[in-house]
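With one protein chain held back, the other chains of the complex are shown just where they sit.
Going in written order, the chains are labelled A, B and C, and every chain counts its residues from 1.
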Amino acid sequence: KLRNDNKLSLEEYLRYGRQLILPGFGISGQLKIKNKSILIVGAGGLGAPAAIYLAAAGVGNLGIIDYDSVESSNLQRQIIHNESRIGLSKAQSAKMTIQGLNPLCECVAYDLLLDSSNALDIIKKYDIVVDATDNAATRYLINDACVLTGKPLVSGSALRMDGQLAVYNYRGGPCYRCIFSKPPPPETILNCDDGGVLGVVTGVIGCLQALQAIKIAADMNDDGISQSLLIFSANSNPLFRSIKLRSKKPDCVICSNNPTITTLQDYVQFCGSGALDKSPSVKLL
Amino acid sequence: KLRNDNKLSLEEYLRYGRQLILPGFGISGQLKIKNKSILIVGAGGLGAPAAIYLAAAGVGNLGIIDYDSVESSNLQRQIIHNESRIGLSKAQSAKMTIQGLNPLCECVAYDLLLDSSNALDIIKKYDIVVDATDNAATRYLINDACVLTGKPLVSGSALRMDGQLAVYNYRGGPCYRCIFSKPPPPETILNCDDGGVLGVVTGVIGCLQALQAIKIAADMNDDGISQSLLIFSANSNPLFRSIKLRSKKPDCVICSNNPTITTLQDYVQFCGSGALDKSPSVKLL
Amino acid sequence: MSSLIKVNLTFSGGVELLFNNIKQKIIEIPSTINPPKPTTMKDLILWIKDNLLQERSELFVSGNTVRPGILVLINDTDWELEGELGYEIKDNDEIVFISTLHGG
Partner (left out) sequence: MSSLIKVNLTFSGGVELLFNNIKQKIIEIPSTINPPKPTTMKDLILWIKDNLLQERSELFVSGNTVRPGILVLINDTDWELEGELGYEIKDNDEIVFISTLHGG
């Protein structure tokens, strides 16, 4: 199914011209991303720009997972959808936009909830995973599935005016569990539906997720992306802060040499809430 | 023509819910941006995400200026267009996408080249100007027109792997000429067509332009945005660097108390090249 | 001879909501809160809990450290690289408490 072309067509030369003349990318970078497959989990605020820019750049195969349907309240930030898609599956709507933007990108829409029963089968088909989800349980699930299948994970998150970006499980760097070994108490976790978000904050982080995925796909100079956390705060000065993260934990339960976790778990139980829950604080109302 | 509503409709409550519950934004922020008009000059790599996120957020009136038509080579980064728009005016294509995303946003498409003969008449109709152009002459033109009409200017630029973001002529801060009083020699200037660009670099900067325009439109805490330059380097670590800029120049030719420039100039002559030129270095080939 | 040291605190990612929405605060604390040992991160976290936290301390601390989901940075570096609770606070250190985000 994956194309394995060693050259670009005339149509590709025309379309990707601005990248082909780009020092440090060029034809070899373009061929590398053409032959890579990237899975985007979540076609919401983060997944929308990430999918759009990955498809536009010429990534050969994109998978997009989302179990939700487009609602009017999504359109403030989920800019891969539009009015005419309301009620449609988000994964399908995202695929339609991508096909309209770049028909050369092969896109698979997964209209399902990623969980412990299907994550490994899907993720193992891709080279890179973009976590664009909105809850802690799915974030641990994706991390564990990426470690078990050996895939680099580009993780983004956004809430209110803040955003975060990191690359896990890449070039010997830490995994998500190395940094966050215990999940936060469920009552401290908010998603965008309950905590609010300025739409363009997800835009900034989603674009940066696409960037990091492209750099990984094209084997570009990593310069420490495997061990750093970018913190974005839309109403602070400076807007961005880069943090040096710890290394891989020698006793990480999943990514160390002697892992105690070797299969996917029950992440809803682990976190005390899951993808289908409203935030506990809201449930109490 | 501008709406001046003091309340939100039910449709707006539903659509903008995530911003209405956002601390520091809320209904008052939403009403402020609804009653603001923002002009985006350029519907290319920067203007595409800027226009999309401004429309999605609920800015009441958007103007989009571009004299160019959509080409296949644009779609690697100009994600407001798509395959079906090739050959169409970029301003019109951008307007079509915006109407599909948020019909509540009133959008005016200007299918023209901004120049000294029309800039003041257009810019004076808007509250904020977003410079998403691709050449030095138009950047000086827009700066001077913003100073003469008293409009804040959100300036973004991108080339290769690098991007820059600044807000000029805002809350007593410097204008573009205060920082760059002399234009660079024309042979040192490259645009994206000639120097190449990674598409998502324009995505990141365009999103950040939308963010700064929203913060200005909603009168949010500026925290020094009027006197700082954000530098983005997609293949460096850290990705972002924030620079403190100088204050307004007491002897600035246009924004000081005793300006020597009081009308728009011939910017093509001033810069040695204009919006319609290829880069001189390329012309020599 | 416990002199005072200045510490720049930043609360971000939602942690600031526990501190009256204040994102940045410069505090002065004794260089040896528990003589004779120099003030450590452990002392600082307890000091913040006792002096700055308004209510619901379980949303900030858990046992004698910060609760899971709060990342601590010492001068822009993950505190795990700096000795975590045992790190000795220096004058003008910049300490950030940031909540990990899950939205998207």
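The definition used in the following text is that a contact is a pair of C-beta atoms (placed from the backbone, for glycine too) under 8 Å apart; a residue touches a chain by one contact, two chains touch by 3 or more.
Note that the coordinates shown come from a computational prediction; the quantities given were computed from them, not determined experimentally.
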Can you list the shown chains that the absent chain is in touch with?
B
Taking the full complex into account, find the residue in B:Gln99, B:Ser233 or B:Ser256 that is in contact with the omitted chain.
B:Ser233
For the full complex, which residue in B:Ile86, B:Ile179 or B:Leu264 touches the chain that was left out?
B:Ile179
Only one of B:Gly17, B:Gly44, B:Gly63 or B:Gly173 touches the unshown chain, namely B:Gly44
Touching the missing chain, which residues of chain B?
42, 44-47, 132-136, 139, 156-160, 162-164, 179-185, 187-192, 195, 197, 202, 229, 231, 233, 236, 241-246
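Basically, only the chains that are shown with their structure count from here on.
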By CA centroids, point me to the most central chain in this structure.
A
Length of the line joining the C-alpha centres of chain A and chain B, rounded to whole Å:
28
Show the residues in chain A shared as contacts by 2 or more other chains, in ascending order.
160, 192, 195, 197, 236, 242
Shared interface positions of chain C, touching two or more other chains
none
